[in-house]
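Complex shown without one protein chain; remaining protein chains in place.
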Amino acid sequence: MGYSGFQVIKEGLFGQKGWKPVWRDPEPKAEYDAIIIGGGGHGLSTAFYLAKEHGMTNIAVLEKGYIGGGNIGRNTTIVRANYFLPGNSEFYSHSLKMWEGMEQDLNYNVMHSQRGLINLFHSDGQRDAFARRGNAMINQGDDAILLDREGVREYLPYLDFDNVRFPIYGGLYHPRGGSARHDAVAWGYARGADQRGVDIIQNCEVTGIDIEGGVVKGVQTTRGAIKAKKVGIVVAGRSGQVAAMAGMRLPIESHVLQAFVTEGLKPIIDHVVSFGMGHFYISQSDKGGLVFGGDIDFYTSYAARGNLPMKEHVMDAAMTLMPMIGKAKVLRSWGGIMDMTPDGSPIIDKTPTEGLFIDCGWCYGGFKAVPASGFSFAHLMATGNHFEAAAQFRLDRFRSGVGLMDEEGTGSQHNLH
Amino acid sequence: MAKLIALTPCAGLLPISLGKIAVTEVLPDRLMSVAPFAGQNKAVSAKLKSHVGAVLSGLNRRIGGVTWFGHGTWMVAGDVALDGLAAVTDQSDAWAVVAISGAGSEDVLARLVPIDLRATVFKKNHVAKTMLGHLSVTITRTAANTFEIMVMRSMAQTLVHDLDVAMRGVAARG
Amino acid sequence: MRLEQPEQTVTFTFDGRKLKGVPGEPVAAALMANGIKLVARSFKYHRPRGVMSAGSEEQNALVTVGRGAQTEPNLRATTLEVSEGLEVFSQNAWPSLRYDMLAINDLFSRFLAAGFYYKTFMWPRSFWEKVYEPVIRRAAGLGALSGETNPDDYEKAFAFCDVLVIGAGPAGLMAALTAGRAGADVILADEDTAMGGRLLREREEIDGKPATAWVAAAIQELANLKNVRMMTRTTVTGAYDQGTYAALERIAGDRAAGKPLECFWRIVAKRAILTAGALERPIAFPNNDRPGIMMASAVRAYVNRWGVAPGKSVAVFGNNDDAHRTAQDLQAAGIKVAALIDSRDDTDITSDFPIYTGAQVVATKGRHALESVTIAYNGGRRVIRTDCLAMSGGWNPTVHLTCHMNGRPTWNTDIASFVPSAENVPGMVTAGACNGTFSTADCLAEGAAVAADVAKDLGFKSRVKVPQAEDRTYAISPLWAVPGKGRQWIDFQNDVHVKDIKLAAQENFRSVEHMKRYTTQGMAPDQGKSSNVVALAVLADATGRGIPETGTTTFRPPYVPVSIAAMGAGSQGKGFAPERFTTSHKASVGRDAPMIEAGLWYRPSYFPQKDEATWREACDREVGYVRNAVGVCDVSTLGKIDIQGPDAATLLDFVYTNTFSTLKVGKVRYGLMLREDGHVLDDGTTARLGEQHFVMTTTTAAAGLVMRHLEFVLQALRPDLDANVISVTEQWAQFAVAGPKARALLNTVLDQELTDEAWPFMACGEANVGGVPGRLFRISFSGEHAYEVAVPSRYGESLFRMLVAQAEVMGGGPYGMEALNVLRIEKGFITHAEIHGRTTAFDIGMGRMVSQKKDCIGHAAAARPGLIGEGRQQLVGLRAKGPDHPLTAGAHLFEKDADATRVNSQGYTTSVCYSPTLDTQLALAFLENGRARHGEVIKLRDHLRDVTETVVVCDPVFFDPTGGRARG
Partner (left out) sequence: MRITCPNCGERDRREFYYQGDALALDRPSQDAGLSVWDDYLHNRGNPAGDTKDLWFHEAGCGAWLVVDRNTVTHAVHKAVLAEKVKR
């Protein structure tokens, strides 16, 4: 059934009785044309675009828990296209354009809000680096505005400009950047895929990948064996374990990234703001909670919970940057498990096993990539060719050094990106 | 002929005091870091014994003028000659050294230092390489209610500021 | 209404109305005493709400305190203490609490079901940001921040103990007594203003005395134990790895007296005993949210502890024996009990107030205050007039902390609630009500037993002595929701009711996590403390599963909301990072130099003079000092690492691309360091002071990084090397003296004559200044005849002043970072603007510095095909058309006639300056195949600053390419 204001009113008048399940819970079939392992944002969007763009509807998404339970439901919901290295630049630009039509495409309100993103900088050197980035964004056809200190003050008067350890020199303003309601993205894609015939199978853990003679044949699951000629692995946070089922060792370490939310507050932070002298970024949700985060906890972990020193560091950054925030209270903190790669950029590629594909390594930037990642991975799985805007996300770039996308310039140490 | 004037690391910053707690600057005459070369610890100890009257202290300990100063390193208050036995480096000007003393000093440090400095655990001549706020420090308990804190010279002002704020926090609790 | 006249009262205000309260009592009690029932508006529907609980789990009574910058929103009136002059305001209501415009939402609530917003507001596309979202955002949120800089003090602290006891109710007090008596270091923390937990709220006896007397004696004994530390007003908010606990202390007393408001504790405990008690849960009956409907145990707390009657005629509704206490306590306090309504048929109680068994509340009346309830009883309906309904749906053990390390609680059918699973948090055990143990006698016994075990594990001997106490059984028959007309509220804070959860199930949000996220159940400030179990039960029912199969959502820290100011205490303003000052700082500030951040250091930007209008004028003048006379610059911030040992030279050969073992004593060499992945890590000069003694310089930015790197090489990769490294950055104050008159200047301060023969270019050695042993290096970062002179830091300021004074006599003076930057750009010297982490030795034209005769860090990876070759962007110089054509850093480079698009971008500028020496604008840049393109005219485009220039590609060394000036 289509969603609309009219439908909401109609159902309101008739006791909400007519709303149907947003997706079905089918039993797994014995065989599909393709299987997506992982019912997160990227997996669900891959399924959606396989069905929508490539007419592949006899496919299944296998999720070991409940859909949208991984990083799509644990992030700080920022959507942006402000990269500056070739490879990333065109990909995230493409992704942002897809966000801009997502609600209409999915008939689901994911509350994508282009409230603008401001990256602050605190030295001449940082300004120069941001200028290079901003110019790259405009080269790509996206938007960027370089603000000086007074320009920042107009948008963000509540920052500490005067008595602060690292004064604000200015900011790079990305008006089309913003945020979205993260869970809704997963649900919207699930609904869209389901409507096109995709089987979304929850509580179905993949325990093995069947490979014969270098060719994928299907998967073993907690709900039995399922055959398929094409299998896509899209399991951020668990990529190493699932890839190991196919005998692969990935250039990935798993790290925890924490996020925080405060109680609901009347509107006070209109933009997405990021600090330049420490990892700290913040926005305010439509419910009024301040949603913010910082750097990863730095050590490999699958625990999905964070440590105290990093929490304190994030709060330290909040207090030095915007001391008006002090009396807001943190309600909840949580952790997501990030696939950290040696250059901080993702992987969408074939594997040495024929018919087996992998989409992983999103570090902590996966949320904004959901539409384009699914679109690109679907393209690769359906056609066997890389989608142009994602063509640089190769597995072998680390070995060869060709096409590295180390935006932070921190080198091959996974946790530094 | 030029004549250079010496300034201490905490010149203009110390002393400060609040209630029973005082922070003062300590001015060691000479500080030499000593990092023995492979297999030379015993020989270094023997030489030190004759130079400054103390051997290389154990981990996290001070003996006389010899303070353990981290992995394979000691800080010696006094002149030493250990040619070929150890890397000896003049550090006399590299460190701001302050003493915090008086009842309540432990409470002040408990606001800043992530280790247990209570007297039952951290006794006289115990040494810790640790943090104080965001600073890396070396803390030694020199008496019942006195701690010596070493921080890199350039950060003396931050050290004094952090101690001052913590002292006010302690005093306000009464 | 107060039951007794208080001894002392103070005046506080609520929405501007002056009220009397007892100092230290909760604002909720004082409001009640003043007959105020309506205290808040709900989040979504703006329904009138009153006080519901007597603790930190409060869902309704959130208020704002203070004015201006001190405004603090979303405080719970149930834990906020009354003090003289306290200003309390209601929130989320306009224009007033009583007449709130947004209560209109309630009228349209049928259209605002769970998740309605996912289904609409999509057309037209542009309306989301412009129309729908602003309206939604304005309506959302509870209290408001002031937007002003926080003016209050907060602090953080660490504490250590053998045993942390969390919660000082009967089990906690017994645990602390037992462990304390045994000699263990104990911290007893409780979030209340006083120790005692529920014993302060109940009419009970222990050892034949009132429980409160036993509590007082216990506190006295604990206070006398030196090894016990009691922390009231301290909520343990989180459990972390290896026995680390976070706790928030609200500091009592006068804010004006300079006391911090809160202290955020990091407590490290060898063991912890969780005795956090239990929270009573509501029953979801129709319109169960009216002001005056409260938790039954809260009613007892207000009556027994605070001496306040929550109503004149109180009805009690419950599904368990515990609710009966409320009725009995009310009667004992002389308050009329309108009815005891027990949903169970078989309950056993006799009294002289009306009792309805097998009955349920099915309707309530009263908009701003409860007026009556309707019960279904004996097949009929009956209206009971009452102004306060005490409800009890049973008790939820406070298991939260046991789940902070991903533990899941276990369903216990007997008490219809979740209890902790074993081994949830390593080192933590549970006792008392949080463990599902409810009678006072059992709590005391369990607290003592658990503490005795813990003490024994830690090597202490303990004796268990448990006092006599009441041993009532707790019988419950689950009752989650009562059907009827009107919404049955579950999460009062987020306005989630039974139908919302059923709708979620209908739409296949059947997983408990989906239900939570779809309905927002449990996502409000209380994080569903009281409501989650009810919601689960309703979901279980709607999906035809049992509660254990339905499972729970995850409890995550913090247990109560924690202010950002507390967790970030000390970092506001300059406290975020240490400040590092050079020895010349005061002298530079004395010359009005703007000081800028360089890593943690402060360095002078330039030294202005009176007649100069812009920084450029000062900078040009300072560049002129160095090119024409002599300039002085403090370079102490560069990292200096002392390297000694038999294998010191071998170490350097391994960490640098080029060779240092061949360097002669008394000489300096430039070195390039790679990361193991083949990209440039840092560069700098290293001087050989002795056969086995070197001093390495690093850039200011990379000093710490390089130190860590060297230690890594020595300890983890090459422990076979016998060498030691130690930072001497702070030991030496070091100044660059640069310019044609550098030698002349130094000769005025050095004790011995400086000659070109003794000190050729790249020489180093000892040199005394005014009798002080110093070091001298003939090195140049400006391309001029230059030295760096170092003295022990105590003499730094003095030497700086002396050098500057002498320089000024010679037509020179001090120069700052701006001039330093121009000087190095003119010479094509790189900094971290160029070696930004993605550049290779090949890129910067130093490929040949990577010795092929030896291995070094980064050698193998630098040879990867992608890291070398024509396609790489290589370091070049760019020369503008003239002095009036400024270039910008961060601009991109294109072929002359190409469009400025991504596919055409061939590089970018990294450093730019106006060169007073060459009177033109210069840039250092990276350009595809740049070294082969010297002489080519290309386009520079900066969209952000709207700069388009044609520039000529050239060698990055713009000035004195043969280097004759530095050698001369």
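Letters A, B and C mark the chains in the order given here, with residues in each chain numbered from 1 onward.
Going forward, a residue touches a chain if its C-beta (ideal position, glycine included) is under 8 Å from a C-beta of that chain, and two chains touch if they have at least 3 such contacts.
Computed from a predicted structure; not experimentally measured.
Visitor: In the full assembly, spell out which visible chains the left-out chain is touching.
Guide: Missing chain, whole complex, touching shown chains: A, B, C.
Visitor: So which of C:P719, C:G811, C:G869 or C:P883 would be touching the chain we can't see?
Guide: Touching the chain that is not displayed is residue C:P719.
Visitor: So one chain is hidden, and I want to know which residue out of A:I252, A:L290 or A:M405 touches that hidden chain in the complete assembly.
Guide: In the complete complex, the chain left out is touched by residue A:I252.
Visitor: If I consider the whole complex, including the chain that's not displayed, which of B:T8, B:S45 or B:S136 touches that chain?
Guide: The one listed residue touching the chain not shown is B:S136.
Visitor: Which parts of chain B face the unshown chain closely enough to count as touching?
Guide: Where chain B meets the chain not shown: residues 59-60, 70-71, 73, 114-115, 128-131, 136.
Visitor: Which parts of chain C are in contact with the chain that was left out?
Guide: 240-244, 266, 268, 405, 426, 676-677, 708, 711-712, 714-717, 719-720, 855, 859-861, 864
Visitor: Which residues does chain A use to touch the chain missing from this display?
Guide: Contact residues on chain A toward the absent chain are 238, 240-241, 249-254, 298-303, 307, 309, 342, 398-400, 412-415.
What we mean here is this: only the chains that are shown with their structure count from here on.
Visitor: In angstrom, rounded to a whole number, how far apart do the mean CA points of chain A and chain C lie?
Guide: Once rounded, the distance between the two centres reads 22 Å.
Visitor: What whole-number Å value describes the gap between the mean CA coordinates of chain B and chain C?
Guide: Inter-chain centre distance comes to 30 Å.
Visitor: On a C-alpha centroid basis, what's the spacing between chain A and chain B, in Å?
Guide: 48
Visitor: Taking each residue of chain C in turn, which ones touch at least two of the other chains?
Guide: 156, 266, 570, 575, 577, 579
Visitor: Can you tell me which positions in chain C touch chain B when the two form their complex?
Guide: On the chain C side, the touching residues are 153, 155-160, 185, 251, 257-260, 263, 266, 268, 570, 575, 577-583, 600-601, 642, 644-646, 715, 722-724, 726-732, 748-749, 751, 769-772, 791-799, 802.
Visitor: Along chain C, where are the residues that touch chain A in the complex?
Guide: Of all residues in chain C, those touching chain A are 43, 69, 71-74, 110-113, 116-123, 125, 128-129, 133, 136-138, 140-150, 152, 154, 156, 238, 240-241, 244, 246, 264, 266, 404-406, 499, 503, 506-511, 513-514, 517-518, 520, 523-525, 527, 554, 556-558, 561-565, 567-577, 579, 596-597, 675-679, 832-833, 836-838, 861, 864-867, 888-892, 900-902, 904-905, 908-911, 941-945.
Visitor: List the residues on chain A that touch chain C in their complex, please.
Guide: Those residues of chain A that touch chain C are 3-5, 7-9, 11-13, 16, 19-25, 65-66, 68-69, 73, 86, 89-90, 100-101, 103-104, 107-115, 122-123, 125, 127-136, 138-141, 144-146, 157-158, 160, 163-167, 181, 183-184, 187-188, 202, 262-268, 277-278, 284, 286-288, 303-305, 307-308, 311-312, 315-320, 323-334, 342, 397, 399-404, 406, 408-412.
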